[in-house]
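Everything on this sheet refers to the single structure shown next.
As you look at this complex, bear in mind that one protein chain is not there, while each of the others sits in place.
The letters A and B name the chains in turn, as written, and every chain counts its residues from 1.
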Amino acid sequence: MEKTIFQYSSPGRIGVALPVLDVPETAIPGQFKRKEPIGLPEVTEGQAMRHFVRLSTMNFNIEKGLYPLGSCTMKYNPRLHEFLARIEGLAAVHPLSSDSSVQGTLEIMHKLGELLCEITGFEAVTLQPAAGAQGEFAGLLLIKKWQEERGEEHRNEVLMPDSAHGTNPATSTLAGLKVVSVKSDEHGRVDVEDLRSKAGENTCAFMLTNPNTLGIFESSIEEITKIIHDVGGLNYMDGANMNAMLGIARPGDMGFDVCHLNLHKTFSSPHGGGGPGSGTVCCREILRSFLPASTVEKTEDGYILRDRVGKSIGRLLAFHGNVGVLYRAYAYIRTLGSKGLREVSEVALINANYMKARLKPYYNVPNDDGPCMHEFVASGADAAEKGVKTLDIAKRLLDYGFHAPTIYFPQIVKEALMIEPTETESLESIDAFIDAMISIAEEIEEKPHLVTDAPVNTPVLRLDEVKAVKDLCLVEPVEYEQ
Amino acid sequence: MSIFVPNGKAQRDRMLDAIGVERFEDLLTPVPESIRLRGELDLPSPASELELQKEFKGFAARNSSADLVCFRGAGAYDHYIPAAIDNILTRSEFFTAYTPYQAEVSQGTLQSIFEYQTMISRLTGCEAANACMYDGASAVAEAALTAIRATRKKRILISGALNPRTIDVIHTYLDNGDFEINEVPFGADGLIDLEAADKLAEGGVAALVLQYPNYFGSIEDVQAAAELIHRHKGLLVVAADPVALGVLEAPGKLGADVVVGEGQPLGVAMSYGGPYVGFMAAKSAFLRKMPGRIVGRTEDRAGNTGYVLTLQTREQHIKRAKATSNICSNQALMALANVIYLTLTGETGFTEVAKQCWHKSHYLNKRLLEIDGVTDVFDAPFCREFVVNLPVSAEVTVTAMEEKGFLAGLPIPGLGEGAMMLTVTEKRTREEIDGFVEALNQHIKGAE
Partner (left out) sequence: MSNIPENVRYTETHEWVRKDGDKYVIGLTDYAQHEMGEIVMAELPEVGAEATKGDAMGGLEAVKTAEDFYAPMDGEVVAVNEELEANPALINEDPFAGGWLFVIKVSDDSQFDGLLTAEEYKTHIGE
């Protein structure tokens, strides 16, 4: 346990040496002035460093061990990228600089856009969305605008499978569209007949993650996208699972019209404890004129940043996107090239299938219908008879030094454990994880309390989430100090 | 075998064997042949680490803007960033971690967010804050939606003196819902016209959204705006500049219900516009209507203090189509930069930064007004940013000043051909300010 930074505070301490004011003062009118101190801590740089380093040691992270969060693609984050993004000439640039004075950054943005279009099989791109969910928002607005432009503004339904990420329905609501849920079949794929019965004259778009959230490739994808096109809708691919398909298959070749990419998943920019990410959107030529602000164009006189052009859907952020994340993604693609990217996906698939094959004797894998892609979903439901839930299995993994998989998602699998090893794990670390899972399976049979009591080897024991909601404490009370 | 993939042929063969297939292609059976990529992606050949460093240094060299002495703000500010910040941010434990869903192994991230929420709450004068939003502009849009949910009204008033980029983002977020947005004009003094707002608010509105100080730097009367909108049963949403809050009264103390803003000035590089971070604070009555992640303090099974993500039923992964927002990934690492910045500067240092911005921008303003033909556009008191009217074209001036090594203020064509909005941060020395004034003076004389 570490005290809060406020508890280290003592009046007069400061953690950075500031320049002395060298211009005459201008009085701040009394009526505008802050009446009381803000309540910021007062500590030295050394105290601050010690506090934040101590906090950091309570975090799991990729360098600590395997991080098998399904759908999150927790792969290694190359250190070169941190160096590159921090080069003064790239980091210290005002977003409202003249185009001629930011040609370097505009060139990276333009080149990255072209590379991502090649990887996805599309023609146009926006780098503005800050994260996957904002990419979804941009993508749905592009489709909605396209429908409006051809006089089909009555189309207000977004179809999506019941296994969709929560952001998909939430984004549809934000875009002013209605969610129509499509059933999954017994193998966890889209129920094509159900889709056919629900697609129609009100269909604006269909949203699908492919491979889907069970880690299964939608083998009928061509039929699916054709059903939607035939009724006048467009197909949106949630690219959260693109790590399975680099150089193997492209959304643009499957009948999708637009997709977002999570640069912080597939293209290795770090997750930062929850962000920043980047939800770059690639799309077909027909949607180009609707793209949001801040597209980059190459002309004879150099690169130009375009504000809203044509019938743009508008602006998603004040400026041009999470540019620092774009630098990292560009460097990643340049390091790997086409063979290297294909290798990423090949090994991601091998690692996941190997894990599935070795864990199947110990854990139920519903919807198992041949090879999975880069991840698979197991179920902890069988442990219920021993009084053990998936949550307990997840917590016990923390004791073994691993992060837990994604749990309780997708919701169509009971007690789901969604496991994605990624390509940057070695066979040795994958085997160690499998051994831990097997060992937990044995504990469930013989000593289930070890699992339900977990975690015990972590900085804190299992935390009381009910208390957190009931006795809300979201900020340090002032009287808590000293 | 690439540098990021440890399993080579030997390991892969063993794994394929354990899976029960002969070759990798056997794993691709679910992917129809017809859509598989034939051949390779058409990408440049792989670059070595050294080559990439050279390539990036070349890009950086073509960013001449980085060498300019900056007097431009308009939503992004050139503040000093203490060296210790990056030292913490680049610790693996923070920057390679995922969202803290497994609280027991994420206490570092969770506690730092709790400290962030505390600092934002104190800075804004609001009871609660969330874990952050994408940026200041999207935070304003999300705050408007929060007010709409809280009041169940579908119309909002926005100040015409909001950053025009923020206005764009509000429209992008709200125009697709069944909502109405009315703009309140600003007067000759640079402040929003409260009488006009009063009239527009008739019939009930969800919120009045204003910026503090506003886009032009003028200091709005938050208290009067709060009283006005509360009479109409609406909420006051304030988009505040966090550095200005080092000297100005906290909007929450003046009656604001939701306070949002851009966190970039607090230790985040300008980086051509991102990644930045939006903050959002509110009266606790509106907590459950707020978007985004929120961290709460609780106890573990042994009674030790710990932190978890809380009030999660608001969020997309639980409430799906009925969630308060679609936001999932946010800008957590930038929020961490904010916490470290506010810790290192602390009460005295942060207030000093704010005061220096006040004094230096006023000093520049006075020096500019000494030049023949330069006038203030507005007469209301300003904080850290102001608009002057130059006797020459502001656009042409920007280009001329760039050649002299300065990033001049932003031209505001809507206020006149000569209108330029300038800011001065604590980073600028008197010598730089004087040099800028001298160069500008020369340019104006030359143009006459």
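Here is the rule we go by: contacts are C-beta pairs under 8 Å (C-beta built on N, C-alpha and C of every residue); 3 or more make two chains touch, one makes a residue touch a chain.
Remember, it's a predicted structure, so these values are computed and weren't measured experimentally.
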Visible contact partners (per top-of-document touch definition) of the missing chain: A, B
Given B:Ala188, B:Ala285, B:Ala302 or B:Ile318, the one touching the chain that is not displayed: B:Ile318
Contacts of subunit A with the absent chain, listed as residue ranges: 408, 465-466, 469-470
Positions on subunit B contacted by the hidden chain, ascending: 288, 312-313, 318-319, 322
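Following the convention adopted for this analysis, only the chains that are shown with their structure count from here on.
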Euclidean distance of C-alpha centroids - subunit A vs subunit B, Å: 20
